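Here the complex is missing a single protein chain, while all its other protein chains stay put.
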Amino acid sequence: MTLGELAEALGAELKGGDPSAEVLGIAGLEEVGPGQISYVQDARLLRRGEATPALALIAPEDCASEIKPLLSTADPRLAFAHALRILVPAGPPLQGVHPTAVIGEDVALGEGAAVGAHAVVGDGARLGARVQIHPLAIVGRGAQIGDDSIIHPHVTLYEGVRLGARVIVHAGSVVGSAGFGYVEDGEKLLHIPHVGTVVIEDEVEIGAGVTIDRATTGATVIGRGTKIDNLVHVAHNVKIGRNCVVAGQTGFSGSVTLGDGVVLAGQTGVADHVTVGRGAKAGARAAITRDIPDGVTVLGNPARPLGEQLRIEAALGKLPELRREMRKLAARIAALERARGGKRD
Amino acid sequence: MTLGELAEALGAELKGGDPSAEVLGIAGLEEVGPGQISYVQDARLLRRGEATPALALIAPEDCASEIKPLLSTADPRLAFAHALRILVPAGPPLQGVHPTAVIGEDVALGEGAAVGAHAVVGDGARLGARVQIHPLAIVGRGAQIGDDSIIHPHVTLYEGVRLGARVIVHAGSVVGSAGFGYVEDGEKLLHIPHVGTVVIEDEVEIGAGVTIDRATTGATVIGRGTKIDNLVHVAHNVKIGRNCVVAGQTGFSGSVTLGDGVVLAGQTGVADHVTVGRGAKAGARAAITRDIPDGVTVLGNPARPLGEQLRIEAALGKLPELRREMRKLAARIAALERARGGKRD
Partner (left out) sequence: MTLGELAEALGAELKGGDPSAEVLGIAGLEEVGPGQISYVQDARLLRRGEATPALALIAPEDCASEIKPLLSTADPRLAFAHALRILVPAGPPLQGVHPTAVIGEDVALGEGAAVGAHAVVGDGARLGARVQIHPLAIVGRGAQIGDDSIIHPHVTLYEGVRLGARVIVHAGSVVGSAGFGYVEDGEKLLHIPHVGTVVIEDEVEIGAGVTIDRATTGATVIGRGTKIDNLVHVAHNVKIGRNCVVAGQTGFSGSVTLGDGVVLAGQTGVADHVTVGRGAKAGARAAITRDIPDGVTVLGNPARPLGEQLRIEAALGKLPELRREMRKLAARIAALERARGGKRD
């Protein structure tokens, strides 16, 4: 592909450079080599981009360079994502049902669905068109998977869970394990049967090593377009809205509700039955113990509105000093008290 | 099953309603439909229960309703758990040894033990009666599993670990990986061989994605009846008592000891060699760095007794204000000092 063709494919304007130059690859600023393209997110990075051997740089529209050809675009990061897709073709998809795969009875396999080596598909499961079940994954009895979804190796989909279309589940994740709910029965803890399920809507992407428990009754729900990072724990009866972003090692206790478009940074925790409003955000390691209104950003443990928490953190740094100050003030007060002959504790 | 039969099975008193009415199912208050039963934990929820289309409500004995038939019982949550078990029969258990399962030499399979597709059972392993090894699980060489235990898909039981009866291990969990212990050998880190094992006593239930390391020597022990949630990390030589409850993403460093009946909320951490006393509790995200006496509840990082930590958290919220107050006091002291003609720093 030539630089000119790439510009056209991206809808970008080529500023400078030879449109017929061949594009040999694509890489970030730190790895880019000769003949490859890279990108700069904003004008501040342009210098760094110019110092690389890149053939050309995807750059925002307010950039101009006398050194490097620019692929000028409104959203360089989006253009870079498109360029990665164009220039680095994905490997060939799985094809067909591997002879070692174990397929149960009454399984519906959509057109072009593929099942890899040693994968197991339980009785009555329904796989949509072009679904890919990678080697060593298991689809439980009666589970449903929509068109074009990809289930990576070592994923466990328990019985009866329902995944929409274009869902991706990365290796080792578990969907539909029993929720963690017990009731005391004399001295013993009796497990509350979790007879509900998990519903994962279209275009959800789930990282590696994630665990999503089934509901007691009803369903644990991950809303359309939501993205979940690695090692996240989603307890029973959680309802996550649409287009949320949940970073790594975050944990949700039972019956949490997230509105649409919520963004939680890594290692966040949300206490049971808490509601996080639409568009709310949490900084890394936030411990959300109470409801968060729409659009509010929180931080800290317990989580507080961002500005408040930052003031607290700043004050914390001064806390030892504050104690020293206080002792000095006490001494000055004592001196004043002595001076007027009074005597106070 | 009729409402009357259900009342009898639960040992509950039916207050109102037609004992011959057919029970069509069971669900929580948010999902319950016509003909189904639901439950209210306490009197405050009765109104909400009455507003549902439920056929009848399991309710505590101090409740009375003119709108809904009640299944009156001392412990509604326990009765709900029993009713779930009665009304929603579990799917059929695994049967037999799947032809694709790989069974080693000298394996003892108890009566009715079942091994699923592509599961692997190592040489010399001993499986009790009615043990279920789900598809794609692996039981290491010489591992022992007591009667009626259930090993879900993708579980790894390393060589020689010992599980009691009625143990459940959910998908993707790992029991018996080498502990994380190293010693410096010049510039390198040399792994200390972990030649101990893991002992999981009867009726322990382990969630999905849990990792339990084997002991250096001796055993890492999970005591009878203890329940462990998803993505919990249990390091080498940890000894967890009986009937403990450990919520999701909690981590135990090496050689931690927990007494019986300890309850740890989610994302708790316990430092190495710490002892947590019998019946102690920790709130979510507690960082337990020192021994906790029996029966004490802690919170915070580092964990402190609950009341103390709550006072600190309340004071924290006032900390920026405290600094402002202090500056005002300093100004007033300075004014007093000026007034008496003295001069102080």
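To keep things simple, chains are lettered A and B as they appear, and every chain counts its residues starting from 1.
Simple rule for what comes next: contacts are C-beta pairs under 8 Å (C-beta built on N, C-alpha and C of every residue); 3 or more make two chains touch, one makes a residue touch a chain.
Please read all numbers here as calculations on a predicted model, not as lab measurements.
Note on the undisplayed chain: of the listed residues A:16, A:135 or A:305, the one touching it is A:135. Residue-level contact of chain B with the missing chain is found at 100, 102, 118, 120, 136, 138, 141, 154, 156, 158-159, 172-174, 177-178, 180, 182-185, 187-193, 195-196, 209, 211, 213, 216-218, 231, 233, 235, 237, 249, 251, 253, 267, 269, 271, 287, 289, 301-302, 304, 308, 311-312, 314-316, 318-319, 322, 325-326, 329, 332-333, 335-336, 339-340.
Remark: the residues of chain A touching the chain excluded from display are 26-28, 30-32, 75, 77-78, 80-81, 84-85, 88, 90-91, 98, 100, 116-118, 135-136, 152-154, 170-172, 203, 205, 207-209, 225, 227, 229-231, 243, 245, 247-249, 266-267, 284-285, 301, 313, 316-317, 319-320, 322-323, 326, 329-330, 333, 336-337, 340, 342, 344.
The rule is simple: only the chains that are shown with their structure count from here on.
Annotation: 25 Å between the Cα-based centres of chain A and chain B.
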